[in-house]
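Note that one protein chain of the assembly has been removed; the remaining protein chains are unaltered in position.
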Amino acid sequence: MRYEAPDSVEGAVALLSAATGEVRVLAGGTDLLVQMRADVVDPELIVDIKKIAETRAVSEEKGGWRIGAAVTGAELKEHARLKKAWPGVVEAANLIGSTQVQGRATLGGNLCNGSPAADSVPALIAAGAVATLAGPQGRRDLPVEDVMLGPRKLALRKGEIVVSFLLPPRAPRSSDAYLRFIPRTEMDIAVVGAGVSLTLDGSGTISAARVSLGAVAARVLLVAEAAQAVIGSRLDEAAQRRLEAAARAVCRPIDDKRGTIEFRTDVAAVLTRRAALIALDRARTS
Amino acid sequence: MARVVLIGNLAQLTGGVAEFTISAASVKQLFDRLTELHPEIGPHLQEGVAVAIDGQIYQDTLLQPIEPDSEVFILPQIAGG
Amino acid sequence: MAKHHIETVVNGDAVEFLCETEETLLDVLRDTLNLTGSKEGCASGDCGACSVTLDGRLVCSCLVLGCEVAGRRIETIEGLAKGEKLHPLQQKFLEHAALQCGICTPGFLVASKALLERSPDPSEHEIRFWLAGNLCRCTGYDKIVSAVKDAAATLRKG
Partner (left out) sequence: MAENGTNGTNGQGYVGTRTIRPDGVDKVTGRARFGADFNLPGQLIGKVLRSPHAHARIVSIDTSKAEALPGVKAVITRDDFADQSSEFIPAGEMMMNYKDVVRNVMAREKALYEGHAVAAVAATSTVIARRALKLIDVKYEVLPHVIDVVEAMKPGAPLLHDDLFTAGVEPKPDKPSNIAKRIEINLGDIEAGFKKADVVVEREFKTAPVHQGYIEPHAALASVSEDGSAELWCCTQGHFIVRAHCARLLGLDIAKIRVTASEIGGGFGGKTVVYLEPLALALSKKAKRPVKMVMSREEVFKASGPTSGATVKVKMGATKDGKFVAGFAELKYQAGAFQGSPVQPGVFCAYAPYDMENVKVIGYDVVSNRPKVAAYRAPGAPISEFAVESVVDEIAKKLGIDGIQLRMMNAAREGTKAAYGPKFGPLGLEETLNSIKKTEHWNTPLRKWQGRGVASGFWFNIGGETCASLTINEDGTVSLMAGTPDIGGLRAALTNVAADELGIPYDKVRPIIGDTGSLGFTFLTGGSRSAFSGSMAIVEAAKQIRTELCSRACKLWEAKPDQVEFKDGAVRPLGALAEKVKPMTIADFAKVAGKTGGPIGGYGRINAQGAGPSLGTHLVDLEVDPETGRVTILRYTVAQDAGKALHPAYVEGQFQGGAVQGIGWALNEEYIYGDDGKLQNAGFLDYRMPVASDVPMIDAILVEVANPKHPYGVRGVGETPIVPPLGAIANAMEQATGIRFTELPMSPPKVLKALKEKAANGKS
């Protein structure tokens, strides 16, 4: 098993495109190492992207934020200004595993592990984040909701990696929130995850919204109907009911050891409403 | 003569008889007498049973004295986690 | 392929070792460097018994490859006591009887130290959530939380 840690995106792409056998990109390793130990994967080549400066940086860009794919949750948490602009994204990233896992887990890894239950993905989608990919044919931008196609299935082409994410500029009176349901208070995989991002007009009415749901379908969903259900409202009772109904309507979950179809559908509606109310409250005071 | 009661399934090894009056000065003597009466129960007494003499439980104590007027219960071994 | 030759710093000492790509930092610490204070409870990052710090950042050493730590600074349970003197956390764990079997204790101590370095006066809530990645099956966490609070107070007094 080869291990390479290139210091440039080009170097990483070259290694990945040249590889013939099974190959894995290593960011935080919190999924990859577990899968290796469990004999789920047995890569011939591991490409560690943490030596690439671009994947480790957090910077302001065109009024928005660019976050390297290999920045850890713990590092995001310590970034006060980012946290103020995108509290939902940061809190989602900080729900991935334990404090120890926080020290390793990254947004890029969380997305590319290809799990519909990934905590940070609904928050990124709600935020309208765009992933910057680099590959043999150069770079391209892809909305996060288009990166994951299904369980363990990604839109990445051979030799392509996720380099960073761009969070758009924040309009005034905007904020976001992410909630997930787990049986314990920590350590579990999300049974349902809900990310909501809202913008209010001067009168406090919701003028823009994005809603995303995780772990209720084969991929993390961007729920346009849910957004429509609250735009133009102040999230009054009626709007909340519409929001819940829209969230329920898109759920196509599975029965498994973590939750039943019925449970996931019910809780998706509840969490979407609760996340929206938190986002609303934050937007008012932002 | 001590009053002797078999608890649980032990009575099935004595043709259903669960109560005896037996004169025995010790647990060993008691086991010997019972085995004479009902050979089938012998191995089970050897495998290990608990004996409650006048309310106090004893395990693996063949030499424990039994008073003439004692009430004795024989029950399965008790252990724990 | 040939093993990786890694130079790193463990508990302040420069060390070199050879490892296969698939060996984790925990494998290296325990089997190659004979630092068996870090324990393997799950090898999947769910129990925290293998907690160490990597350049001051708390991680599970079972989720780090040995070949990733070249040039890094690693702190393990073996580095917690300074010479004769136990770290206040170690002392308070003993005074509060915050361990029963003791298998999870090294991980809790390393994780607690990382907490107190960031948050000198943590609330019970903060302690419990910071330590949620460290499983203890014996104590019910009660005496561990008390010990960490008490150690924090001692450290604040300096």
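Labels A, B and C are assigned to the chains in the order they are written; within every chain, residues are numbered from 1.
Heads up, the rule we're going with is that a residue touches a chain if its C-beta (ideal position, glycine included) is under 8 Å from a C-beta of that chain, and two chains touch if they have at least 3 such contacts.
Small disclaimer: the values here were computed from a predicted structure and weren't measured.
Colleague: Touched by the hidden chain, which of the shown chains?
Modeller: Taken over the complete structure, the missing chain's partners among displayed chains are A, B, C.
Colleague: Of C:I6, C:L25 or C:C104, which residue touches the hidden chain?
Modeller: C:C104
Colleague: May I ask which residue of C:V10, C:L58, C:A114 or C:C136 touches the chain that does not appear here?
Modeller: The missing chain is touched by C:C136.
Colleague: Counting contacts across the full complex, list the positions on chain B that touch the omitted chain.
Modeller: The missing chain touches chain B at positions 5, 7-9, 12, 16, 47-48, 52, 54-61, 64, 73, 75-81.
Colleague: In the complete complex, the non-displayed chain touches which residues of chain C?
Modeller: Per the touch rule, chain C residues meeting the hidden chain are 20, 22, 30, 35-44, 46-47, 49, 76-78, 80-81, 86, 90, 93-97, 99-106, 109, 124-125, 127-129, 131-146.
Colleague: Under the stated touch rule, tell me which residues of chain A contact the chain that is not displayed.
Modeller: Those residues of chain A that touch the unshown chain are 38, 181, 183-189, 191, 256-260, 262-263, 266-267, 270.
Operating definition for what follows: only the chains that are shown with their structure count from here on.
Colleague: Could you please specify the touching residues of chain C with respect to chain A in the complex?
Modeller: 1, 4, 20-22, 24, 43-46, 48, 51, 54, 57-60, 62-65, 67-68, 111, 114-115, 129-134
Colleague: Please give the residue numbers of chain A that touch chain C in the complex, ascending.
Modeller: Interface residues on chain A, with respect to chain C: 1-3, 5, 26, 28-30, 33-34, 36-38, 46, 48, 50, 72, 74, 97-101, 103-104, 185-187.
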